[in-house]
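Left out: one protein chain. Kept in place: all the others.
Chain lettering (A, B, C, D and E) follows the sequence in which the chains are written, and residue indices restart at 1 in each chain.
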Amino acid sequence: MKISARNTLKGTVKKVSPGAINTEIVVEIAPGVEVTSVITKASAENLGVSEGKEAYVVIKSSDVMVAVD
Amino acid sequence: MKISARNTLKGTVKKVSPGAINTEIVVEIAPGVEVTSVITKASAENLGVSEGKEAYVVIKSSDVMVAVD
Amino acid sequence: MKISARNTLKGTVKKVSPGAINTEIVVEIAPGVEVTSVITKASAENLGVSEGKEAYVVIKSSDVMVAVD
Amino acid sequence: MKISARNTLKGTVKKVSPGAINTEIVVEIAPGVEVTSVITKASAENLGVSEGKEAYVVIKSSDVMVAVD
Amino acid sequence: MKISARNTLKGTVKKVSPGAINTEIVVEIAPGVEVTSVITKASAENLGVSEGKEAYVVIKSSDVMVAVD
Partner (left out) sequence: MKISARNTLKGTVKKVSPGAINTEIVVEIAPGVEVTSVITKASAENLGVSEGKEAYVVIKSSDVMVAVD
(Lines give C-alpha, C1' and ligand atoms only; values in the text may rest on other atoms or scores of the structure.)
Protein backbone atom coordinates (compact mmCIF):
# COMPACT_ATOMS: atom_id res chain seq x y z
CA MET A 1 0.00 0.00 0.00
CA LYS A 2 1.32 3.42 -1.02
CA ILE A 3 0.14 6.29 1.19
CA SER A 4 -0.26 10.02 0.51
CA ALA A 5 1.58 11.07 3.69
CA ARG A 6 4.66 12.87 2.40
CA ASN A 7 6.90 11.93 5.30
CA THR A 8 7.88 8.29 5.75
CA LEU A 9 11.15 8.10 7.68
CA LYS A 10 12.87 4.77 8.32
CA GLY A 11 14.53 4.10 11.66
CA THR A 12 15.01 1.83 14.63
CA VAL A 13 12.64 1.55 17.59
CA LYS A 14 14.40 2.78 20.74
CA LYS A 15 11.62 2.64 23.31
CA VAL A 16 8.04 1.38 23.65
CA SER A 17 5.96 2.63 26.62
CA PRO A 18 2.43 1.21 26.81
CA GLY A 19 -0.37 2.99 28.73
CA ALA A 20 -4.04 2.08 29.12
CA ILE A 21 -5.24 3.24 25.68
CA ASN A 22 -2.15 4.72 24.05
CA THR A 23 1.46 3.61 23.60
CA GLU A 24 4.39 5.97 23.21
CA ILE A 25 7.07 4.88 20.74
CA VAL A 26 10.47 6.47 20.13
CA VAL A 27 12.12 5.82 16.75
CA GLU A 28 15.67 6.92 15.88
CA ILE A 29 15.54 8.04 12.25
CA ALA A 30 19.14 9.22 11.91
CA PRO A 31 22.09 9.01 14.33
CA GLY A 32 20.98 11.02 17.37
CA VAL A 33 17.70 12.13 15.74
CA GLU A 34 14.66 10.67 17.48
CA VAL A 35 10.96 11.02 16.74
CA THR A 36 8.29 10.29 19.35
CA SER A 37 4.91 8.88 18.35
CA VAL A 38 1.75 8.21 20.33
CA ILE A 39 -0.52 5.58 18.78
CA THR A 40 -3.21 3.34 20.26
CA LYS A 41 -1.99 0.40 22.29
CA ALA A 42 -3.99 -1.89 20.00
CA SER A 43 -2.10 -0.57 16.95
CA ALA A 44 1.27 -0.95 18.60
CA GLU A 45 0.49 -4.56 19.51
CA ASN A 46 -0.92 -5.25 16.08
CA LEU A 47 2.24 -3.90 14.39
CA GLY A 48 4.46 -5.87 16.75
CA VAL A 49 6.84 -2.95 17.35
CA SER A 50 9.58 -3.66 19.89
CA GLU A 51 12.93 -2.15 20.82
CA GLY A 52 15.66 -2.72 18.27
CA LYS A 53 13.28 -3.45 15.38
CA GLU A 54 13.13 -1.44 12.17
CA ALA A 55 10.11 0.83 11.80
CA TYR A 56 8.97 3.92 9.92
CA VAL A 57 7.44 7.09 11.28
CA VAL A 58 4.75 8.45 8.97
CA ILE A 59 3.60 12.08 9.17
CA LYS A 60 1.08 13.99 7.02
CA SER A 61 2.70 17.24 5.85
CA SER A 62 -0.21 19.36 7.12
CA ASP A 63 0.75 18.19 10.65
CA VAL A 64 4.30 19.53 10.37
CA MET A 65 5.03 23.04 11.65
CA VAL A 66 8.15 25.07 10.96
CA ALA A 67 10.10 27.20 13.43
CA VAL A 68 13.12 29.47 13.25
CA ASP A 69 15.44 30.81 15.93
CA MET B 1 9.20 29.86 24.37
CA LYS B 2 9.37 26.17 25.17
CA ILE B 3 6.70 24.05 23.49
CA SER B 4 5.11 20.71 24.44
CA ALA B 5 5.53 19.21 20.95
CA ARG B 6 7.94 16.34 21.48
CA ASN B 7 9.55 16.53 18.08
CA THR B 8 11.67 19.56 17.17
CA LEU B 9 14.15 18.61 14.47
CA LYS B 10 16.76 21.07 13.23
CA GLY B 11 17.61 21.25 9.55
CA THR B 12 18.12 23.32 6.43
CA VAL B 13 15.34 24.62 4.18
CA LYS B 14 15.64 22.97 0.75
CA LYS B 15 12.55 24.27 -1.02
CA VAL B 16 9.75 26.79 -0.47
CA SER B 17 6.66 26.56 -2.74
CA PRO B 18 3.98 29.20 -2.09
CA GLY B 19 0.33 28.69 -3.14
CA ALA B 20 -2.70 30.93 -2.58
CA ILE B 21 -3.31 30.13 1.10
CA ASN B 22 -0.68 27.52 1.95
CA THR B 23 3.05 27.18 1.39
CA GLU B 24 4.89 23.88 1.11
CA ILE B 25 8.33 23.78 2.75
CA VAL B 26 10.92 21.00 2.55
CA VAL B 27 13.51 20.81 5.35
CA GLU B 28 16.49 18.42 5.31
CA ILE B 29 16.90 17.24 8.92
CA ALA B 30 19.77 14.80 8.36
CA PRO B 31 21.83 14.00 5.26
CA GLY B 32 19.29 12.70 2.73
CA VAL B 33 16.39 12.83 5.19
CA GLU B 34 13.76 15.41 4.22
CA VAL B 35 10.54 16.42 5.93
CA THR B 36 7.76 18.24 4.05
CA SER B 37 5.54 20.76 5.82
CA VAL B 38 2.45 22.64 4.70
CA ILE B 39 1.81 25.85 6.65
CA THR B 40 -0.13 29.00 5.80
CA LYS B 41 1.53 31.39 3.37
CA ALA B 42 1.20 34.14 5.98
CA SER B 43 3.17 32.04 8.51
CA ALA B 44 5.89 31.24 6.02
CA GLU B 45 6.31 34.91 5.16
CA ASN B 46 6.20 35.91 8.81
CA LEU B 47 8.95 33.39 9.69
CA GLY B 48 11.05 34.50 6.73
CA VAL B 49 11.93 30.93 5.68
CA SER B 50 13.96 30.70 2.49
CA GLU B 51 16.14 28.09 0.79
CA GLY B 52 19.46 27.50 2.52
CA LYS B 53 18.37 28.89 5.88
CA GLU B 54 18.30 26.93 9.13
CA ALA B 55 14.86 25.93 10.38
CA TYR B 56 13.18 23.41 12.64
CA VAL B 57 10.29 21.11 11.90
CA VAL B 58 7.98 20.74 14.89
CA ILE B 59 5.55 17.81 15.19
CA LYS B 60 3.15 16.85 18.00
CA SER B 61 3.69 13.20 18.88
CA SER B 62 -0.03 12.38 18.51
CA ASP B 63 0.34 13.29 14.81
CA VAL B 64 3.08 10.70 14.23
CA MET B 65 2.08 7.25 12.97
CA VAL B 66 4.28 4.17 12.94
CA ALA B 67 4.59 1.60 10.16
CA VAL B 68 6.49 -1.65 9.68
CA ASP B 69 7.37 -3.63 6.56
CA MET C 1 3.98 -1.54 4.61
CA LYS C 2 1.58 -1.91 7.53
CA ILE C 3 0.62 1.33 9.23
CA SER C 4 -0.58 2.13 12.77
CA ALA C 5 -3.52 4.24 11.62
CA ARG C 6 -6.58 2.31 12.81
CA ASN C 7 -8.85 3.39 10.01
CA THR C 8 -8.13 2.20 6.47
CA LEU C 9 -11.35 2.24 4.46
CA LYS C 10 -11.45 0.96 0.89
CA GLY C 11 -13.49 2.77 -1.73
CA THR C 12 -13.74 4.33 -5.16
CA VAL C 13 -12.47 7.78 -6.10
CA LYS C 14 -15.45 9.98 -7.07
CA LYS C 15 -13.79 13.36 -7.58
CA VAL C 16 -10.30 14.89 -7.74
CA SER C 17 -10.01 18.70 -7.51
CA PRO C 18 -6.45 20.05 -7.72
CA GLY C 19 -5.48 23.49 -6.34
CA ALA C 20 -2.09 25.21 -6.20
CA ILE C 21 -0.62 23.25 -3.28
CA ASN C 22 -3.42 20.93 -2.18
CA THR C 23 -5.80 18.57 -3.93
CA GLU C 24 -9.23 17.62 -2.65
CA ILE C 25 -10.25 14.00 -3.18
CA VAL C 26 -13.66 12.42 -2.56
CA VAL C 27 -13.76 8.64 -1.98
CA GLU C 28 -17.00 6.63 -1.72
CA ILE C 29 -16.34 4.02 0.98
CA ALA C 30 -19.82 2.44 1.04
CA PRO C 31 -22.90 3.04 -1.12
CA GLY C 32 -23.78 6.70 -0.55
CA VAL C 33 -21.07 7.20 2.09
CA GLU C 34 -18.34 9.60 0.96
CA VAL C 35 -15.18 10.78 2.69
CA THR C 36 -13.38 13.97 1.60
CA SER C 37 -9.59 14.23 1.91
CA VAL C 38 -7.22 17.14 1.33
CA ILE C 39 -3.64 16.08 0.55
CA THR C 40 -0.79 17.84 -1.22
CA LYS C 41 -1.05 18.07 -4.99
CA ALA C 42 2.35 16.36 -5.24
CA SER C 43 1.05 13.37 -3.24
CA ALA C 44 -2.09 13.08 -5.33
CA GLU C 45 -0.05 13.08 -8.53
CA ASN C 46 2.46 10.66 -7.07
CA LEU C 47 -0.31 8.21 -6.08
CA GLY C 48 -1.98 8.55 -9.47
CA VAL C 49 -5.48 8.85 -8.04
CA SER C 50 -8.19 9.49 -10.60
CA GLU C 51 -11.97 9.19 -10.78
CA GLY C 52 -13.25 5.64 -10.88
CA LYS C 53 -10.08 4.10 -9.40
CA GLU C 54 -9.94 2.12 -6.18
CA ALA C 55 -8.34 3.92 -3.22
CA TYR C 56 -8.26 3.83 0.56
CA VAL C 57 -8.83 6.64 3.01
CA VAL C 58 -6.51 6.37 6.01
CA ILE C 59 -7.28 8.18 9.27
CA LYS C 60 -5.43 8.15 12.62
CA SER C 61 -7.95 7.44 15.39
CA SER C 62 -6.84 10.50 17.41
CA ASP C 63 -8.13 12.62 14.49
CA VAL C 64 -11.65 11.17 14.70
CA MET C 65 -14.25 12.99 16.78
CA VAL C 66 -17.60 11.60 17.88
CA ALA C 67 -20.93 13.43 17.93
CA VAL C 68 -24.47 12.58 19.03
CA ASP C 69 -27.83 14.17 18.21
CA MET D 1 -24.61 23.75 15.28
CA LYS D 2 -23.29 23.19 11.77
CA ILE D 3 -19.58 22.39 11.59
CA SER D 4 -16.99 22.87 8.82
CA ALA D 5 -15.63 19.31 9.09
CA ARG D 6 -16.48 17.74 5.73
CA ASN D 7 -16.93 14.23 7.03
CA THR D 8 -19.83 13.46 9.35
CA LEU D 9 -20.68 9.76 9.11
CA LYS D 10 -23.65 8.30 10.98
CA GLY D 11 -23.36 4.91 12.61
CA THR D 12 -23.85 2.71 15.65
CA VAL D 13 -21.46 2.51 18.61
CA LYS D 14 -19.94 -0.99 18.77
CA LYS D 15 -17.44 -0.64 21.58
CA VAL D 16 -16.41 1.88 24.25
CA SER D 17 -13.05 1.35 26.03
CA PRO D 18 -12.21 3.94 28.70
CA GLY D 19 -8.62 4.60 29.84
CA ALA D 20 -7.23 7.13 32.32
CA ILE D 21 -7.46 10.22 30.11
CA ASN D 22 -8.70 8.91 26.78
CA THR D 23 -11.51 6.64 25.66
CA GLU D 24 -11.47 4.55 22.50
CA ILE D 25 -14.77 4.29 20.64
CA VAL D 26 -15.61 2.07 17.66
CA VAL D 27 -18.51 3.16 15.42
CA GLU D 28 -19.90 1.02 12.58
CA ILE D 29 -20.75 3.48 9.79
CA ALA D 30 -21.86 0.93 7.17
CA PRO D 31 -22.34 -2.86 7.36
CA GLY D 32 -18.87 -4.19 8.22
CA VAL D 33 -17.21 -0.77 8.02
CA GLU D 34 -15.92 0.43 11.38
CA VAL D 35 -14.17 3.65 12.37
CA THR D 36 -12.13 3.92 15.58
CA SER D 37 -11.94 7.19 17.49
CA VAL D 38 -9.89 8.26 20.50
CA ILE D 39 -11.40 11.17 22.44
CA THR D 40 -10.97 12.33 26.02
CA LYS D 41 -12.74 10.29 28.67
CA ALA D 42 -14.51 13.47 29.82
CA SER D 43 -15.93 14.02 26.32
CA ALA D 44 -17.10 10.43 26.02
CA GLU D 45 -18.90 10.66 29.37
CA ASN D 46 -20.33 14.05 28.51
CA LEU D 47 -21.73 12.74 25.19
CA GLY D 48 -23.14 9.66 26.89
CA VAL D 49 -21.95 7.29 24.15
CA SER D 50 -22.61 3.63 24.85
CA GLU D 51 -22.74 0.40 22.86
CA GLY D 52 -25.76 0.13 20.58
CA LYS D 53 -26.46 3.87 20.47
CA GLU D 54 -26.44 6.00 17.33
CA ALA D 55 -23.46 8.30 16.92
CA TYR D 56 -21.54 10.18 14.24
CA VAL D 57 -17.85 10.18 13.53
CA VAL D 58 -16.62 13.61 12.48
CA ILE D 59 -13.32 14.07 10.63
CA LYS D 60 -11.70 17.24 9.22
CA SER D 61 -10.71 16.58 5.60
CA SER D 62 -7.12 17.73 6.18
CA ASP D 63 -6.76 14.76 8.58
CA VAL D 64 -7.71 12.21 5.90
CA MET D 65 -4.91 10.56 3.91
CA VAL D 66 -5.33 8.56 0.73
CA ALA D 67 -3.58 5.31 -0.20
CA VAL D 68 -3.54 3.03 -3.22
CA ASP D 69 -2.47 -0.59 -3.67
CA MET E 1 -25.53 17.84 17.18
CA LYS E 2 -23.23 17.67 20.20
CA ILE E 3 -19.58 17.01 19.37
CA SER E 4 -16.74 15.48 21.39
CA ALA E 5 -14.28 18.29 20.60
CA ARG E 6 -13.57 19.87 23.98
CA ASN E 7 -13.00 23.35 22.65
CA THR E 8 -15.89 25.29 21.12
CA LEU E 9 -15.20 29.01 21.39
CA LYS E 10 -17.78 31.57 20.28
CA GLY E 11 -16.68 34.71 18.45
CA THR E 12 -17.07 37.06 15.52
CA VAL E 13 -15.65 36.48 12.05
CA LYS E 14 -13.02 39.18 11.32
CA LYS E 15 -11.66 38.06 7.96
CA VAL E 16 -12.37 35.47 5.26
CA SER E 17 -9.64 34.81 2.65
CA PRO E 18 -10.56 32.22 0.00
CA GLY E 19 -7.88 30.34 -1.99
CA ALA E 20 -8.26 27.62 -4.62
CA ILE E 21 -9.03 24.70 -2.26
CA ASN E 22 -8.79 26.21 1.21
CA THR E 23 -10.16 29.32 2.89
CA GLU E 24 -8.51 31.08 5.82
CA ILE E 25 -10.87 32.45 8.45
CA VAL E 26 -10.01 34.67 11.43
CA VAL E 27 -12.42 34.64 14.39
CA GLU E 28 -12.14 37.01 17.38
CA ILE E 29 -13.08 34.90 20.42
CA ALA E 30 -12.46 37.56 23.10
CA PRO E 31 -11.51 41.23 22.83
CA GLY E 32 -8.14 41.24 21.05
CA VAL E 33 -7.89 37.41 21.00
CA GLU E 34 -8.07 36.01 17.48
CA VAL E 35 -7.96 32.41 16.24
CA THR E 36 -7.07 31.55 12.64
CA SER E 37 -8.61 28.54 10.91
CA VAL E 38 -7.97 26.95 7.53
CA ILE E 39 -10.91 24.91 6.21
CA THR E 40 -11.89 23.86 2.70
CA LYS E 41 -13.38 26.55 0.50
CA ALA E 42 -16.43 24.32 0.01
CA SER E 43 -17.00 24.17 3.78
CA ALA E 44 -16.64 27.90 4.19
CA GLU E 45 -19.18 28.52 1.44
CA ASN E 46 -21.50 25.87 2.82
CA LEU E 47 -21.40 27.45 6.30
CA GLY E 48 -21.94 30.91 4.87
CA VAL E 49 -19.29 32.52 7.06
CA SER E 50 -18.70 36.21 6.37
CA GLU E 51 -17.10 39.15 8.17
CA GLY E 52 -19.09 40.40 11.12
CA LYS E 53 -21.08 37.18 11.60
CA GLU E 54 -21.05 35.07 14.75
CA ALA E 55 -19.15 31.79 14.51
CA TYR E 56 -17.46 29.21 16.67
CA VAL E 57 -13.98 27.79 16.42
CA VAL E 58 -13.90 24.09 17.28
CA ILE E 59 -10.65 22.34 18.24
CA LYS E 60 -10.01 18.75 19.35
CA SER E 61 -7.95 18.81 22.56
CA SER E 62 -5.34 16.43 21.13
CA ASP E 63 -4.53 19.17 18.58
CA VAL E 64 -3.73 21.74 21.26
CA MET E 65 -0.12 22.13 22.39
CA VAL E 66 1.08 23.97 25.47
CA ALA E 67 4.08 26.29 25.74
CA VAL E 68 5.75 28.23 28.54
CA ASP E 69 8.19 31.15 28.50
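To be clear about the criterion, a contact is a pair of C-beta atoms (placed from the backbone, for glycine too) under 8 Å apart; a residue touches a chain by one contact, two chains touch by 3 or more.
Since this is a predicted model, take the numbers as computed values, not measurements.
Colleague: Determine which of the presented chains are touched by the chain that is not presented, and list them.
Modeller: A, B, D, E
Colleague: Give the residue, chosen from A:Ala5, A:Val27, A:Val49 or A:Met65, that touches the chain omitted from the document.
Modeller: A:Met65
Colleague: Spell out the interface residues on chain E facing the chain that's missing from view.
Modeller: Against the missing chain, chain E presents residues 5-9, 24-25, 27, 29-31, 33, 35-39, 43-44, 47-49, 53-69.
Colleague: Could you please point out the chain B residues that touch the chain left off the display?
Modeller: Counting over the whole complex, chain B touches the hidden chain at residues 1-6, 8, 37-40, 42-44, 46-47, 56, 58, 60-62.
Colleague: Residues of chain D in contact with the chain that isn't shown?
Modeller: So the residues of chain D touching the missing chain come out as 1-5, 19-22, 40, 42, 60, 62.
In this text, only the chains that are shown with their structure count from here on.
Colleague: If you take the chains that touch chain B and keep only those that also touch chain E, what is left?
Modeller: The shared contacts of chain B and chain E, listed by label, come to C.
Colleague: Residue numbers at the chain A-chain B interface: does the shared fraction exceed half, giving same, or fall under half, giving different?
Modeller: Interface between chain A and chain B is built from largely the same residues.
Colleague: Nearest whole angstrom, what separates the Cα centre of chain B from the Cα centre of chain D?
Modeller: 29
Colleague: Measuring centre to centre with CA averages, how many angstrom lie between chain A and chain C?
Modeller: 21
Colleague: Note the residues in chain E that touch 2 or more other chains, in rising order.
Modeller: Residue numbers touching two or more other chains: 1-5, 19-22, 38, 40, 42, 60, 62.
Colleague: Draw the chains as points, connect those that touch, then say whether the picture is a line, ring, star, complete or other.
Modeller: Basically it's none of the tidy shapes, so other.
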